[in-house]
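Once you've had a glance at the structure underneath, I'll fire off some questions.
All protein chains of the complex are present and in place, except for one that has been dropped.
Showing chain A:
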């Protein structure tokens, strides 16, 4: 693994933390979406470092960043819609079985 660096463990570790936060947070949807963004940012960091050491095609990371931003906007739109329909973003107020 020629592009492997010791410092790549940091974004990897942070990714796992973000994943844990994604499944672990049980109260607010905003936290879940925040953790999702955190995962995206760490993947961006990981990709940027990996592509930088490769020396070329660093612009791929821009594609990813654009998509992450769109996803964030979409998540916020969904949050707004949920808050409008359920009244709050508490997980208890929207369970799987009811409409």
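Following the convention adopted for this analysis, contacts are C-beta pairs under 8 Å (C-beta built on N, C-alpha and C of every residue); 3 or more make two chains touch, one makes a residue touch a chain; residues count from 1.
Convention: contacts and distances are computed from a predicted model.
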Choices "Peptidase M14 domain-containing protein", "Tryptophan synthase", "NADH-ubiquinone oxidoreductase chain 5" or "AP-4 complex subunit epsilon" - which one is the UniProt name of the chain not shown: "NADH-ubiquinone oxidoreductase chain 5"
Sole contact to the chain not displayed, among A:26, A:53 or A:86: A:26
Touching residues on chain A - with respect to the absent chain: 19-20, 22-26, 91-92, 95-97
